[in-house]
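Let me begin by presenting the structure, written as structure tokens, before commenting on it.
All protein chains of the complex are present and in place, except for one that has been dropped.
So, chain A:
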Amino acid sequence: MNSHATARRPASERSRDWLRQNLFSSPANTLTTLLVLTLLAWLAGRFFSWAVLNAVWGQASVATCNALMGQGACWAVVADKWQQMLFGIYPQAEQWRPALAVLVFCSILVLSAMRACWRVRRLLVLWVGGSLLCAWLMAGGLGLTPVPTALWGGLPITLMLAVFGTLFAFPLGILLALGRRSSLPILRAASISYIELVRGVPLITVLFMASIMFALFLPEGVSFDKLLRAQVAIILFNAAYLAEVVRAGLQALPRGQYEAADALGLGYWQTQLLVVLPQALKITIPAQVNSFIDNFKDTSLVIIVSIFDFLYAVRQAVISDLDWRHYFVEGYLFAMAVYWLFCYTMSHYSQWLEQHLSRDQRN
């Protein structure tokens, strides 16, 4: 109301007003402030002294850490094991390759966050090209030393499961969403059963199915790579969730769009590809990002079927070393920080996007 007045008043007065309004507006509010402050001071103080003040930083021996056990964090375990944590048992001399692959994966994500790249062709080139590049970097061949998938591990695997898991789930998810809204009863029934079946069971059971049961359905002697099977399981699982995201977009479109397409004499596929899908996909972009975040977190479940993703690599690096195994908390906190950084950035991007897009639509 009086931006003029606030601007002219001295800063001390303004901050006092802010404090009164937000922290001390009533006796109950003041009490809350004091309680929260005490709790925070106690918690933050303890954590700070453990994680920073009394901690062992940089390269250090186990003995140094053992001397401080229980009082300070031993970040030396991360300094000592970070390569193993990030890249698993990938050959030491070739570790620039997974590092580069991580960089490429991250660039794919950052670039697809930019609106300039939101063209079907650009996105396809980016995701397919980037994925192929990463696959080549990891697997080798064509001038690079081949590395079998049994040696792959760490962060590139997590990113690969998430990125490929979304890339390939997308077409399937779109087909399922269209199938669910189709007028053909058998097609609709098949789509609904698939979506509801997959959404009704935990990812672990699907991973179990891929790792144990799947081999029984193949002709004798035929077998797929373990990592590939897990990847396929994740793709099939994600497709059901993406289908629901896309369906929400399809349902949000006004009927007039379909009728207009009909009036233009467009066939079913022309209507979907030229009129319906571009709009439905655009309005569900924030939901797609959220779905990707869930997928990214869910990839950590492959640890249960012994696939060397980032979490497994961190766990293995710390737990399997008898000297360092006591410092698993530091290792897990490091893993948490990495996961958190990815998910937090993406979820804030998604929130920003949501506001941005809704503003767009209103104008």
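Keep in mind that, in the parts below, contacts are C-beta pairs under 8 Å (C-beta built on N, C-alpha and C of every residue); 3 or more make two chains touch, one makes a residue touch a chain; residues count from 1.
The rule we apply is simple: contacts and distances are computed from a predicted model.
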Options "ABC transporter permease subunit", "Glycosyltransferase", "PPM-type phosphatase domain-containing protein" or "Cholesterol oxidase": UniProt name of the undisplayed chain: "ABC transporter permease subunit"
Candidates A:V52, A:M213 or A:L273 - the one touching the absent chain: A:M213
Touch criterion as defined above, residue of A:Q59, A:S107 or A:T205 at the omitted chain: A:T205
Full-complex contact with the absent chain, from A:L197, A:A252 or A:L274: A:L197
Those residues of chain A which, in the complete complex, touch the missing chain: 22-23, 25-26, 29, 32-33, 36-37, 40, 183-187, 190, 197, 199-205, 208-209, 212-213, 215-220, 293, 297-298, 300-301, 303-304, 311, 315, 326, 328-329, 332-333, 335-336, 339-340, 343-344, 347
